[in-house]
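For this depiction, one protein chain was excluded, whereas all remaining protein chains were kept in their positions.
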Amino acid sequence: MNSRKKELLSLNPNRLFSADPTQRAIAQRLYADVKNLPILSPHGHTDPRWFAEDASFGNPTELLIKPDHYVFRMLYSQGISMESLGIRTHDGTATASDPREIWRIFAQHFYLFRGTPSQLWLEHVFSEVFGLEHRLNEHTADEYYDRINAALQSDAYRPRALFDRFNIECLATTESPLDTLEHHIKIRDSGWQGNVITAFRPDPVTDPDFEGFRENVSALGELTQLDTSSYTQYLQALMQRRAFFKSLGATSTDHGNPTAITADLTREQAQSLFEKVLTGDFSAQDAETFRGQMLTEMAAMSLEDGLVMQIHPGSHRNHNQTVFKRFGRDKGADIPSQTNYVDALKPLLNKFGHRTDLSIILFTLDETTYSRELAPLAGHYPCLKLGPSWWFHDSPEGMRRFREQVTETAGFYNTVGFNDDTRAFLSIPARHDVARRMDCTWLAQLVAEHRITEDDAQALAQDLSYNLAKRAYKL
Amino acid sequence: MNSRKKELLSLNPNRLFSADPTQRAIAQRLYADVKNLPILSPHGHTDPRWFAEDASFGNPTELLIKPDHYVFRMLYSQGISMESLGIRTHDGTATASDPREIWRIFAQHFYLFRGTPSQLWLEHVFSEVFGLEHRLNEHTADEYYDRINAALQSDAYRPRALFDRFNIECLATTESPLDTLEHHIKIRDSGWQGNVITAFRPDPVTDPDFEGFRENVSALGELTQLDTSSYTQYLQALMQRRAFFKSLGATSTDHGNPTAITADLTREQAQSLFEKVLTGDFSAQDAETFRGQMLTEMAAMSLEDGLVMQIHPGSHRNHNQTVFKRFGRDKGADIPSQTNYVDALKPLLNKFGHRTDLSIILFTLDETTYSRELAPLAGHYPCLKLGPSWWFHDSPEGMRRFREQVTETAGFYNTVGFNDDTRAFLSIPARHDVARRMDCTWLAQLVAEHRITEDDAQALAQDLSYNLAKRAYKL
Partner (left out) sequence: MNSRKKELLSLNPNRLFSADPTQRAIAQRLYADVKNLPILSPHGHTDPRWFAEDASFGNPTELLIKPDHYVFRMLYSQGISMESLGIRTHDGTATASDPREIWRIFAQHFYLFRGTPSQLWLEHVFSEVFGLEHRLNEHTADEYYDRINAALQSDAYRPRALFDRFNIECLATTESPLDTLEHHIKIRDSGWQGNVITAFRPDPVTDPDFEGFRENVSALGELTQLDTSSYTQYLQALMQRRAFFKSLGATSTDHGNPTAITADLTREQAQSLFEKVLTGDFSAQDAETFRGQMLTEMAAMSLEDGLVMQIHPGSHRNHNQTVFKRFGRDKGADIPSQTNYVDALKPLLNKFGHRTDLSIILFTLDETTYSRELAPLAGHYPCLKLGPSWWFHDSPEGMRRFREQVTETAGFYNTVGFNDDTRAFLSIPARHDVARRMDCTWLAQLVAEHRITEDDAQALAQDLSYNLAKRAYKL
């Protein structure tokens, strides 16, 4: 089933546009206006060290395979062991170490990605970033390895040079409250103009089920010189760290709870629950309630400091027990779960839902909520907006479903444009390009079916590609 | 993001048809045959007083903004207060009162509706009903206000004249069993030929959670001269009111339970539960079971009197606590919930599911049930039919999803055509036009892909636009 020959690699200028000539022509016009807009990447997981140190990215395998769980989850699903891909084990047991050998395995199995966004993104990177002319397969594996490897040694392929070349206006990373933000400080002090900001992700100190929660809360106390065994001071410590993050550019917080459940306890109940979860002796329900309470506390803090809240719920983390024990977190074994928003968000919304000075961006891994819950909620509550299709759904079909199921109830202006949410820095232009193309395709269909005018579509294309993100994330 | 100039408003004759030339040509042919068929509107919420009194509709703001929760929910979601839109508060606190100012706010924010069905419906009304030539925005706000306002003072824009002009063959309103149907009587006695009928919506006296339930049950007793503290006489009273509604044209009942749960209690259990809910001291589960029991009782009554049952479940009413306290019900804050039918309907179906002389029309706000539950149920049980895509899903994409997910399992003949379910009288022709266009578009795709013949599509277009509603609702 894999490839038998050396094939030309070319990115068709009309890729992702409808084959219908009328729609395609409209999409081309809309896209021409937005394709070169600067990239706003207000939510993602790139490593700020890259931009602080500006060192070479190493070799193709280190850059493109090992950090990309989209890539190795697919290979693993087809019987290729993570050991043979050199994924680092928890306990340091040796795995494959020759990056070229790993690259060959990847190349040989690249056909598995047919029809997936990984193929779209990677071929974009191969062609646009590295100028490769043939498709990746077992026959071109070594050519790829050598060409990419050579490029990575040159100054033009260092992180800052690529950042500038990619025309990124703003890039947000995501850090724990315990992070010293040393890399962000270094970037700020370096004189480099690249706008790399942080975002505040408090899960390590707000989720009682997070590995090391108690130690994390203690560390938070040390960092802030506050007694974080007191709920009041714990909240103060969080507020203090938020201010510190803000001073390094943060405009948002991010919350990765397993569910969207919120709570609105009295101060006494909250204090008492906090003491309980700090003991380490608590139920699953306690942990859920505490996380929910912290969402509401964070909303209250956002009303103070203006940080935008992002809620990314619904992932069953580390589903594969064998993989988790051997390789740890973030190894492609997170699986979406059914997620409820209507009941779950009620306590927070009862308290703050009507506020126009609060901004909460909701994401989902459960597409059934688009038309049933999320669009009706965002189409009503002033404080709610919808984040773009996320993670498994950050794909052409996923984006299409998002627009089809959300637009008619929430409109376009209760959405916030695209964000890439990626660890794979080189894929950022590819991902934004896919999003812009899919938005233009969707708008072109609406125009071709006389559901909106082309003038409106032109304005919308700008909004979806740039303006909405800028406004929603206060960039 | 809003409009910068005066733009022409024109309704493209091919709107909503596929851009593909083959499909479009077929859709044009199918639509030509059905576009002028009379409108059957067997389910909706227009005010019968309009047709009884035939007074002017007032001003543009009273007519088009204040009663349309689709409109003000979107404005509210973008930070525009309901006070500034003049929405009447619960306690009579003053809100904005200058209708022209409110209209300007609406006009200035009309761009928010891009891509929504509200834009389609409203532009249809602006163009077809009022003959306006430019699009609504801040530059045309006053022109709109003046032109519409002037029209509303003329006889041609009175309710009955519009009813006739709209070619409505039958329009059903929805009333409580406690309603005296005075307006319907007045219409009947007026000599006007317009066919405005009622529908029986017993929620105020069958839902223990309804505001004033106990008082309502008492009032039902007074109205019928029966002792409605006895379950037997309570049922008799309901049967009596159904007969009265039938005498004023009703062919259907309507049930807006939060879920689709049904129950089939023994007479003793039902009697005892009725007594309990009448005390006011009952659990959420008691209320749910009682509502479920009443669905089964209503089905039994339908077998007697032939009224068609409509079940509209799955709305979490008044989700926004702040809005509910200040403005009351029906303020755009109802949010759909996940809805189960397979287990929920079992008690009723065990009893009556096989009956060919019972007709129950099911609606949903949870589109996930289309292919999983509703189409398989309606494609099997003789008593079940599927209502059209509803409320948030009464939109081009919603209609497309309905047909795509329902047709292959339930066929076309277990559906009941379109109904508009609207309070916005002027939008009725627009809504039926959207439905006819979307049905023709769907049929045209089936023809173009050789999945049905064009002869069959032609027959189906007639059925979906007219015949199915006529038959299903016994009009």
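Each chain gets a letter, A and B, in the order it is written, and its residues are counted from 1.
Heads up, the rule we're going with is that a residue touches a chain if its C-beta (ideal position, glycine included) is under 8 Å from a C-beta of that chain, and two chains touch if they have at least 3 such contacts.
Since the structure is predicted, the reported quantities are computational estimates derived from the model, not experimental observations.
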item	value
Given A:Leu16, A:Leu238, A:Ala263 or A:Leu278, the one touching the chain that is not displayed	A:Leu16
Missing-chain contacts mapped onto chain A	1, 7, 12, 14-20, 73-74, 76-79, 111-117, 119-120, 316, 319-323, 332-333, 335-338, 365-368, 392-393, 395-398
Hidden partner chain, residues of chain B it touches	20, 22-23, 340, 342-343, 346, 349-350, 353-354, 356, 368, 371-373, 375-382, 384, 404-405, 407-414, 445-446, 448-453, 455-456, 459-460, 463, 467
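Note that in this section only the chains that are shown with their structure count from here on.
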item	value
Chain A and chain B, separation of their C-alpha mean positions in angstrom	40
